[in-house]
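These notes concern the structure reproduced below.
Up next is chain A:
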Amino acid sequence: MEVSLPLTFAAGLLWGAVAFTIVGALTAGLVLAERKVSARIQGRVGPMHTGPHGALQTIADMIKLVMKEDVRPARADATAFRLGPLLVAVPAVLSLAVIPFGAPLVMRDLNVGVLYFLAIPGVTVIGLLLAGWASYDNYSFLGGLRSSAQFISYEIPRSLTVVTVVMLAGSLSTVDVLEAQRSVPYVVLLPFSFFLYCVTSLAEINRLPFDMPEAESELVAGYHTEYSGFRWALFFLAEYAGFFAAAAFGAVLFLGGGSGPLLPPVVWLAVKTAVLLFIGMWIRFTLPRFRADQLMRLAWKVFLPASLVNLVLAALIMRAVGS
Partner candidate 1 sequence: MSEPQNVEQLLFIAFGIVAAGGALYAVVTRSLLRSIIALGAFLTAVAGEFYLLAADFLAVVQIFVYVGGIVVLMLFALMLSASGVRHPLAAIDRPALGAALAYSLGAGVLWGSLTTELPAVGELPADAVDALGRALLGSQLWSFELIGVILLASVITALVIVRKERR
Partner candidate 2 sequence: MTTAAVTLSSVLFAIGVFGVLTRRNAISLLVSVEIMMNAAIINLAAFSRLYEPEAMTGQVFALVGIGIAACEAAVGLALVLAVYRRFGSTDVDSIDLLKG
Partner candidate 3 sequence: MTAVLVGMFAAPLLVCIALLVGGALTSRLDETASLRLRALAGWISVAGTFTAFVLALVGLFAVQAGEEPALRAVWFEVGGLEVPFSLRLDGLQAVMALVVSAVALLVHLYSIGYMHGDRDATVYFAELSLFTSAMLLLVLASNFFLLYVAWELVGASSYLLISYYFQRPEAAAAGKKAFLTTRVGDLGLLVAVFAIVSQAGSFDYDAVFAWAAEPGFAGAWAVAVPLLVFAGAVGKSAQFPLHVWLPDAMEGPTPVSALIHAATMVAAGVYLVARAYPLFEAAPISLDVVAYVGAFTALMAASIAVAQSDIKKVLAYSTISQLGFMMAALGAGAPSAGIFHLFSHAWFKALLFLGAGSVIHATGRQTVARLGGLAKRMPVTAWTFAAGGLALAGIPPFAGFWSKEEVLAGLAVHHPVLLGLLLLAGFLTAFYIARLFFLVFFGPEPVDAGEYTAEGTADEHAAAPGGAVAEAGHGHDAAGSGSRGAWSGVKESGWVMSLPLVVLGVASLIAGFVGTEYFGRPLQDLLNLEPAGAAAAHEAPVWLPWVATLAGLAGVGGGWLAYGRRAGRSGGRGFDARLEGALGGAYGVVARGYLVDEFYSRVVIRPFAAAGRFAWRGVDGRVIDGFVDGLARVVIAAGGLVRRLQSGEVRDYLAAMAVGVILVVALALGVL
């Protein structure tokens, strides 16, 4: 500990740079995957021209985005306009820090890792609000308010659901949680928690069927309507980073993370994460969208009580089983 602290900060900076790169690559891959999956589901072929079977399509898109002109509405608040995307993207990347990709491959084994994972994305709300407000545009503003309201509302049942895992593992450290699942993954012990986690996570990262904040049909493009070029890319990146983080974290919390036969842990984790990601995409292109009021009612009147009941029941059962 004595020596490690300054080193940790240095390592953290390094990790941060690496992570950003990785996340960029991941986003490219995920976007491509999503387009292909959606095409598959909708009976299309998807991007085909750039690279073999369109494999380089998103790389090209990214280059285009980075090179585009940075447009800012005349009456927008410059500081907030710039700060918004950053505050959205950075926490999304930061939350990856506690995910154990395998025995050595965890950026930092915080002894409050799980809590950290839940807390850090909360900062993105500030970014959403700023972005929506700074654009000086009603669609953006409403989109920003809706996003943050939705985020805050679903954060509560999500956290309460994760608490059951923490209770079972007896630790807030993600590594310890993995350790505890060595014999049985928690999805077996806590199926309802897993379900709640998946649904609330989808809502928190604003994906269909909970993508109300950026519902094209009514809000154009939500809080990032006025954004373009690199800043818009940051939002895009943050969205997929969040999607990936939620899936990976779900894999860690409920599916036993990197544990599995034969293959190295990283691969196992990648496989499990990929499954969850695929399910997310599948849902996106299958289910219709909720209305704004239904969304909030669902959060406060269904998921919050459900997560509370789940928590109490889990605690009672744990007590009854006796460990």
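Selection rule, in plain terms: all candidates are chains of the complex that A comes from, given by their letters.
By our rule, a residue touches a chain if its C-beta (ideal position, glycine included) is under 8 Å from a C-beta of that chain, and two chains touch if they have at least 3 such contacts; residues count from 1.
Predicted model, so just to flag it, every value in this text is computed and none were measured.
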| item | value |
| --- | --- |
| Which of 1, 2 or 3 touches chain A - same complex, any copy | 1 |
| Interface residues, chain A side, partner candidate 1 - complex | 2, 5-6, 9, 77, 79-80, 83, 110-112, 115-116, 118-120, 122-123, 125-126, 129-130, 133, 141, 145, 148, 152, 155, 172 |
